[in-house]
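Only a single protein chain was left out; the remaining protein chains are all shown in position.
The first chain written gets the first letter, and so on, giving A and B; residue counts start at 1 in each chain.
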Amino acid sequence: MMEILDILVSATFWTAVIRIMSPLLFATMGELICERAGVLNLGIEGIMVVGAFAGWMAVYSGLGLWPGVAVAMLSGMAFGLLHSTLTVPFGLSQHVVGLGVTLLATAATYFTYRLALPQVSSPPRIQPFTEWPVPVLSEIPVIGPAVFSQTPLTYLAYAVAALTAWVLYRTPLGLALRAAGENPAAVEAQGLSVVALRMGAVILGSGLMAVGGAFLTMSAFNSFFFEMVNGRGWICIALVVFGAWRPGKAALGALLFAAFDALQIRLQQTGLGQHVPYQVFLMLPYALSILALVVMSRRAEVPAALMVPFNKGAR
Amino acid sequence: MTAGAGARPVVLRVAEVTRRFGDLLANDAITFDLHQGEVVALLGENGAGKTTLMNILFGHYTADAGTVEVFGRPLPPGQPRAALEAGVGMVHQHFTLAENLTVLENIVLGTESLWRPLARQAAARARVERLSRDFGLAVHPDARVGALSVGERQRVEILKALYRDARILILDEPTAVLTPQEAEALFATLRAMVAQGLSVIFISHKMHEVLAISNRVLVLRHGRLVGERATAETGAQELARLMVGADIALPEPRAHSPGAVLLRLSGVKTEPRGRTAGLRGLDLALRAGQITGLAGVSGNGQAALAAVIAGLDAPVEGTLEIAGQVPAAWSPRAAIHAGIGRIPEDRHAEGTIADFTLTENAMLERMAEPPFARAGLIDWAAARRFAERVIADYDVRCPGPDAPIRLLSGGNMQKLILGRALEFGPRIILANQPVRGLDIGAVAYVQRRLIAARDAGAAILLISEDLDEIQAMSDVIHVISEGRLSPPFARGEKTAHELGQWMAGHGFEGADAA
Partner (left out) sequence: MRLEPIPNPTLGRRLGPPAAALGVTVLFAMALAWVAGADPLAVLGLIVKGAVGSKFALLETLNRATPLIFTGLAVAVAFRAKLWNIGAEAQLYLGAVVTVLLGTGALSWPAPALLPVLGLAAALAGALTLLGPAWAKTRLGVDEVVTTLLLNFIVLLFVSYLLEGPMKDPMGMGWPKSRRLIAEARLPRIVEGLRLHWGFALALIAAVLVWLVQTRTTFGYAMRAVGHNARAARFAGIPVTSVTLATALLSGSLAGLAGFSEVAGLKGNLTLDLSPGFGYTGIIVAMLALLHPLGVVVAALFVAGIFVGADSMSRAAEVPSYIADMLLASALLLVVLALPFTRFRLRWR
């Protein structure tokens, strides 16, 4: 028990928590935007892989870090365009298309990787984002180093979460997006295009997912390898449910999840790790996600038109 | 042309509008004008093409041919936004409201530029409050739409149009879901609007409403405009003849002496589900050879009562008896085997499986038992024979028993559902909205079959939101309101107005104060 307490009060622990949380925050907000507009995006896992690769590859090819982030985002948006074209105007199964997009995005990444780097045994490294402590704020004890001594990409993640909440609940656009996820017929009757809103949401959301993936290769680490995303996308889907489709709660869920993940990594190095196989620790985040789904399932207010295709002029 | 109307400017001009759906000519070269400050009624049976025409005016559908002009300018086709900006507002038959959003959110949706960084809540609220005062449309701006009654929702729909400065308001079957009293309040609102220079298109298939509210009547039949009359110069008989064309008379059941109680509910309570009321201690007896009509505004417990009788729900309190016996277990299968023939409210979502063939749909309720199956194996030949029999006996127009049922019209789908229920000679029949949305021929057919079943001794519960239908068909009428049941009223005992009082919740014990 003392060991856990020691971990929980250390600043390095919370620094790690925020680092683990950042990619989840991007991708969770991306998924949340899609789902609030009525589209389940199971392409998330593959789109994160694409983003991780595209950002890293762009920087490796000589682009700057921020242009690299932009490339990652654009690559995600391209797959978002593919997903939404099939699921929105054509109204195809969001389950099947989403899985297909994940398979295609992953395959495209691996194919391109092998094509671009046929010979390498270990992937090359890039100079990733470095920490940029926010003046004054980073001096706050414990919280300062953890929250405000991160890379700029983490600050962008905070901004994305705050902006998502603001847009959804304070702006006409957010109202239109939420309405598209609740009753598309109501949106159409008010002269707005459900197709445009939903496609826009999926494309933007996919872009954010890709940036979440890029965080892994450009901020958390400095290289790309297969299996890097490792189910984070699916966990983000669980986080959206856990957060009851609300940005604030989902962000809180991402924080809790990250804290738990960071804790299990550290516990492996304690006395507990001597007795319990490491696989058990690694399982915990996935098990926790399932548990969160089960616990929250009864309370959640699912967008009423989630996964319901809208066929204009259906008769 | 009516005197007076001709002097006023034309606000809407529809010319030669034509629209096909596959082989069906839904609108055939329809031409008419709407003038400022007038109420034009568009009268026609279900399937006559009224809703299609209005959806073209509003831009939900595009016309295959023809033009629409609003205030002298052509309306670009297929864009609800253009219609809204030109001043056309529409109140759909099925409300287009997002239930999890507030009244205010539903009203302002799409009225501001999407790229504004902050919605103008306060100004919008003030405007909605003023409009609802001016036109007598009381509703709380911050209420969740899901918590509102049907009447309130309709007010929200009208407010949506007024908020956008609509000069032309289209109402599609607006009274179908209202009590007679609520309908009168709606008419008062419409008159106030017309007095302020708005124009109204009022779509209905109810003669008496059309005569009460309109200045002019257009009659639509089989997609064609078959008549135009000034309301003052016409009457119910002439309009009925125009509307129906060939004489399809709806059946009028002759009095019939009832028999024993076949189904009895005593003190039945169920939990409320979502926005639909649960049952609050309800007593009901269905007698052999009798049609019991259940009138009420939708959402007052009809769904809960139907679910109990159909076997989908067991009462949490109280008992259900079939021919004097309490069944050991209650499920849809138990209900079917107890001899309850069930016609569900929603034939698409609940009554049929769209991608299944007619054969598969016909056997749906009894797929696991002889003659359709033995020892878990399906006898497709027997199933097909049954489907063929239902198709022949119930006049189901279809490509054949192997065609998917989604190709059928609503009327033919309903005949198949009716056939599969009646073919096994049910003692009790649950007919939930059996003719909603059907064309007149199918309505007459279904009603004749139900009356024949009654005459053969079945106990029938007829649930409908259409008070005219209830009054025409029922031997005995109950009104349901907030999960409670009125005493039984004999045929003709209460006027529509009096039944409307009950539908609004007056007359129930301990409820008048509220």
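Assume a residue touches a chain if its C-beta (ideal position, glycine included) is under 8 Å from a C-beta of that chain, and two chains touch if they have at least 3 such contacts.
Worth saying up front: this structure is predicted, and the values here are computed from it rather than measured.
Enquirer: Quick one: jot down which shown chains the absent chain touches.
Expert: A, B
Enquirer: Which of these touches the unseen chain: B:Val268, B:Ile336 or B:Val443?
Expert: B:Ile336
Enquirer: For the chain not shown, which residue from A:Leu63, A:Ala162, A:Leu293 or A:Val308 touches it across the whole complex?
Expert: Missing-chain contact among the listed residues: A:Leu293.
Enquirer: Which of these touches the unseen chain: B:Ala7, B:Ala354 or B:Ala392?
Expert: From the options B:Ala7, B:Ala354 or B:Ala392, the contact with the absent chain belongs to B:Ala354.
Enquirer: From the list B:Asp33, B:Asp172 or B:Glu365, which touches the chain that is not on show?
Expert: Considering all chains, including the one not shown, the answer is B:Glu365.
Enquirer: So that we can see where the missing chain sits, which residues of chain A does it touch?
Expert: 42, 82, 86, 89-90, 92-93, 95-97, 99-101, 103-104, 106-108, 110-111, 114-115, 118, 230-231, 234-235, 237-238, 241, 277, 279-280, 282-283, 286-287, 289-290, 293-294, 297-298, 311-313
Enquirer: What is the set of chain B residues that contact the non-displayed chain in the whole complex?
Expert: Per the touch rule, chain B residues meeting the hidden chain are 21-22, 62, 64, 78, 310-312, 331-333, 335-336, 342, 344, 349-356, 360, 364-365, 367-368, 373, 376-378, 399, 403, 406-407.
Basically, only the chains that are shown with their structure count from here on.
Enquirer: How far is the middle of chain A from the middle of chain B, if each middle is the mean of its Cα atoms, in Å?
Expert: 45
Enquirer: If we count contacts the way the header does, which residues on chain A are in touch with chain B in the complex?
Expert: Result: residues 170-173, 175-176, 178-179, 182-183, 185-192, 301, 303-304, 312-313, 315 of chain A touch chain B.
Enquirer: Can you check the complex and tell me which residues of chain B touch chain A?
Expert: Answer in residue numbers: 21, 55, 58, 60-61, 79-85, 90, 92, 94, 96-101, 105-106, 108-119, 160.
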